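With one protein chain removed, the remaining protein chains of the complex are shown where they sit.
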Amino acid sequence: MVEKKVSLLQWMATYDQRWVYLILFLVVLGPMVSPIGMPISVSASTRNWYEKVTALKKGDIVLDSWSTEYSGYMELKPGLLATHRMLINKGVKLFVCLGHPEGFAVANVVFEEELKSYMDKHNYKYGVDYIILGYVFPNVASTIAAVTNFQDAVKTDWKGVSIKGTFLDRIKTGADITMIVDFTTGAGNPGLIDHIVLRFGTPMIQNPIGVSLPGALANLDAKLLQAVLASARGGAELEYLIREPGPGLIMMDAFSLGHYMVIIFIIIGNIGYFGWTKRERARERTTIR
Amino acid sequence: MDLLTYLSVVLAIFIAFCGFTTLYGKGNPLYSWAEFSYLATATAMSVMWSWTATFGVRYAIQGLIRGELIWVPAIILGILMWFRVYPKYSYLSRVSIAFTMGIALGWGLRTSIFTSFIRQISATIVNLWVPEYGIMYFIARTTIAVSIITMMSFFIYTTEIKGPHLWSATIGEYIMYTAFGAVFAQTFMGRLSLFVGHMQDYMFPVWKQPYTIGAALLVFVILLALDKKGLAQKLAAA
Amino acid sequence: MAKPLLEIPIIPTGRFIGLVLLVILAILAIRQMRAKKMPFIRRVAALDAIDDAVGRCTEMGRPVVVSYGIGDFSYSVIAALSILGYVAKICAETDTRLIVPTGGGHSSYVVRETAVDIVRSQYILAGKPETFREEDMPFLSGEQYAYTSGYTGILIRERPGATIMTGSHASEAVNIAEQSNLVGAITITSGTYVSNMAALACASDYIMLMDEQPAAGAYLSKNVDQIATIRVQDIYKALAMVLIVVGLVLMTVFKSDLILRLLDT
Partner (left out) sequence: MSWFFKSKQIQLSILVFFFLVGFVPYFFKMPPVEDFANNLTRIAAVVGNFTIVIAVYSQWRRSLRFIREKRKGWAYHIYLLILMSMMIIIGFTLGEHHTAYKWLVSTIVTPLSSVFYGILAFYMSSACARAFRARSPKAAFLIIAGCIVLLYQAPLTGAFLPGIEPYSLFLTDNLGMALSRMFAIAIVTGAIILNMRMLLGRELAFLGFAREES
């Protein structure tokens, strides 16, 4: 078999998609092996989030909803950790409700590894300052049940220990919650807005993954949400604002390069399209005639 | 670090790259191994969650033992569902389906008209011209309203599109594609952060780096070798 | 929120107008169902493409992969089940192999049983119950990405001629659509949220946009009474447009929040 020589323009139009995959691997792993440290800027929406969290007072009860699997946590990690540093610093009472079964793994990592030293430093204690309720929200039905009669629906924490005698005694319905902070991959829990915000008027802020951002912005504009932190980038900006560098800022080099790579591939594809595909088609048409 | 944790980290890195071989576009034993491992463990987890979740089976049984009669119908309806597997008696499960479905519909329909229709319309209705907000505010708000109206006119199915409607629908279609471009880019940002975050998990602390890069190379070489020998598809699952 | 136009003692504040809208919608739908004449309806390319795609599979002797999503019963899942029934019917008649990956979510177990039932009954109706194979409807765990790995595994191994992926698919949709593209299958999809839709519009051959999916059951049924209900969707879209325009004019020109108050009634 004689292989036909492929011109550069033809390659640009018809290259194997797997090149894209290989190069993406390289541009992401590269800056991690040797970091570049590119600069970033802070957006208005992140400032708004910062202000909303700063406005909370010591002792306020916050529903801390994590509708994320372990993989989604990779994207939400910067925002989640930075926000929790702020909340812990303020002495806000948190009850963590997991909206995904893998949330257990996330909670383990966050409270037993990532934030452990920070919590110790601020004397922030389990059972007194925060409680993890576990997979309380498998579906909308259970969200409704939990927020209409909290004491009847939820009796124990994630390890089966009774929550009687804790700050959760103060919660009867969704109206007793000061604010909802939602970290979501979007697939998690639609019940929060429908059945808590709309019904009890509880304010809610949300850190969605990039995919759920347009929907979150529409809800922000409709005043169903009070603030939106955009994906990992928002998280990195928040780290920058609170002067606590974390995973977000480390990610940003690879993040920039990944974006540029795609733009370059789009340009290559279009050069190929106009230089080869379109001309080929024109030639085909003339031959048929 | 103890040996078990160390093993877990190294194995996790290796199995992750086996999972990535799906990008190669051909069936291969490394992918099949990762796939079946994942299916097995994920199913086992599903079973455990159905048992231990806040409204899981165990919850109902414990409630019943405490004497809460509300769980009697729950358990009966749940068991009726099991008759699905006997074709002869599968009709018994219909009550459970009709029940769950009725509840889902009732609760779904009661708020959707507010969140998705009324609140979205009222959020669009604002005073377009507020002198202190300036011209940019006017442009932004007008764009939102015009975009919604023209795009919606593109999605009218039961009248023929002609005259002014054609104009509006065409503008709407262009706006929709522009918006798609913007939204696509946002989505890409999300996906990229996920992948970068995932890789970060494997690259830090720094001692993981040789394992990660080693696993990536090892998997890549095995894959190429298998494919060259024609064994990749042969050894994969059916 | 604006001050409501009126308060009705037995109805909670702000919910009256929603109720009115729903009741009117129900009445309109029932009226339309009595229609005798087939109304004008624009062609929906993605739905029309289903016949061709399955036909292509039959000719090439390749299977067709259909999925209905990973979630609980929602409008999109119900619509996707209608599409599944439709494809199963053609497959049963033309002896084309049908593969339906199931599972993917904790609330999808009940849906799975329903889907099995739908496909099986189409084979019975076609008079070929013996050709129905439940193992072609594999349960791929209740975990979203385990399901995805199983799904893409099936695509790579079975090399289907067409993938029809509708219903409540979330982020895994792009994964599946691209893999399907990579193996050369015609890919027909629908998005259930905006960003998904934008990505799928790029990744698939045909896509059902916006409310084309919920209308699919009616469209494919080719029954006059069902198709006629699609008109109600249009009436409500028109209503939304009118409310927005009138509201904006009243608000900007006359500084009146009448429409907002009406909507908050």
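Quick notes on this structure:
Think of it as A, B and C in the order they're written, each chain with its own count starting at 1.
Note that in this section contacts are C-beta pairs under 8 Å (C-beta built on N, C-alpha and C of every residue); 3 or more make two chains touch, one makes a residue touch a chain.
Note that this is a predicted model, so its numbers are computed, not measured.
Touch, as defined at the top, links the missing chain to these shown chains in the whole complex: A, B, C.
Contact with the undisplayed chain is limited, among B:Met45, B:Leu128, B:Met203 or B:Leu226, to B:Met45.
Residue-wise, the contact with the chain that is not shown comes from C:Val174, picked out of C:Ala49, C:Leu98 or C:Val174.
Screening B:Leu30, B:Leu128, B:Ala216 or B:Ala236 against the full complex identifies B:Ala236 as the residue touching the chain left out. The residue from C:Arg62, C:Arg97 or C:Arg120 that touches the chain not shown here is C:Arg120.
In the full complex, chain B touches the hidden chain at residues 4, 7-8, 11-13, 15-16, 19-20, 22-23, 32-34, 36-53, 55-57, 59-60, 70-71, 73-75, 77-79, 81-82, 84-85, 90-92, 94-113, 115-117, 120-121, 123-124, 140, 143-144, 147-148, 151-152, 155, 173-189, 191-192, 194-199, 201, 236-238. Interface residues of chain A with the unshown chain, by the touch rule above, are 17, 20-21, 24, 38-41, 43, 69-72, 74, 102, 104-105, 108, 138-142, 144-145, 148-149, 153, 159, 213-215, 217-218, 221-222, 233, 236, 252, 255-263, 265-266, 268-270, 273-274, 277. Taking the complete complex into account, residues 10-12, 15-16, 18-19, 22, 25-26, 29-30, 33, 72-76, 78-79, 81-82, 85, 102-103, 106-107, 109-110, 112-114, 116-118, 120-122, 124-125, 134-135, 137-139, 141-146, 148-149, 171-172, 174-175, 177-179, 181, 193-194, 197, 199, 201-203, 210-211, 213-215, 217-218, 225-226, 229-230, 232-233, 236-237, 240 of chain C touch the chain not shown.
In the analysis below, only the chains that are shown with their structure count from here on.
Comparing per-chain C-alpha centres with the mean over every protein C-alpha atom, the closest match is chain B.
Two chain pairs, B-C and A-B, are weighed by contacting C-beta pairs, with B-C ahead. Measuring from the averaged C-alpha position of chain A to that of chain C gives a distance of 27 Å. Inter-chain centre distance (chain B to chain C, centres taken as mean C-alpha positions): 16 Å.
Multi-chain contact residues of chain A (touching two or more other chains) are listed as 71, 101, 138, 140, 210-214.
Contacts with at least two other chains are made by residues 72, 106, 145, 182, 194-196 of chain C.
Residues 2, 14-15, 17-18, 21-22, 39-42, 44, 72-74, 106, 110, 113-114, 117, 139-143, 145-146, 149-150, 152-153, 156-157, 179, 182-183, 194-199, 201-202, 209-211, 215, 230-231, 233-234, 236-238, 240-241, 243-245, 247-248, 251-252, 255, 259-260, 263-264 of chain C touch chain B in their complex.
For chain B in complex with chain C, the touching residues are 19, 22, 25-27, 31-32, 34-35, 38-39, 41-43, 45-46, 49-50, 53, 81, 84, 90, 93, 96-97, 100-101, 104-105, 108-109, 113-114, 117-118, 121-122, 124-129, 145, 148-149, 152-153, 155-161, 179-181, 183-184, 186-187, 190, 236-238.
By the touch criterion stated above, chain A contacts chain C in their complex at residues 17, 69, 71, 101, 138-140, 185-187, 210-215.
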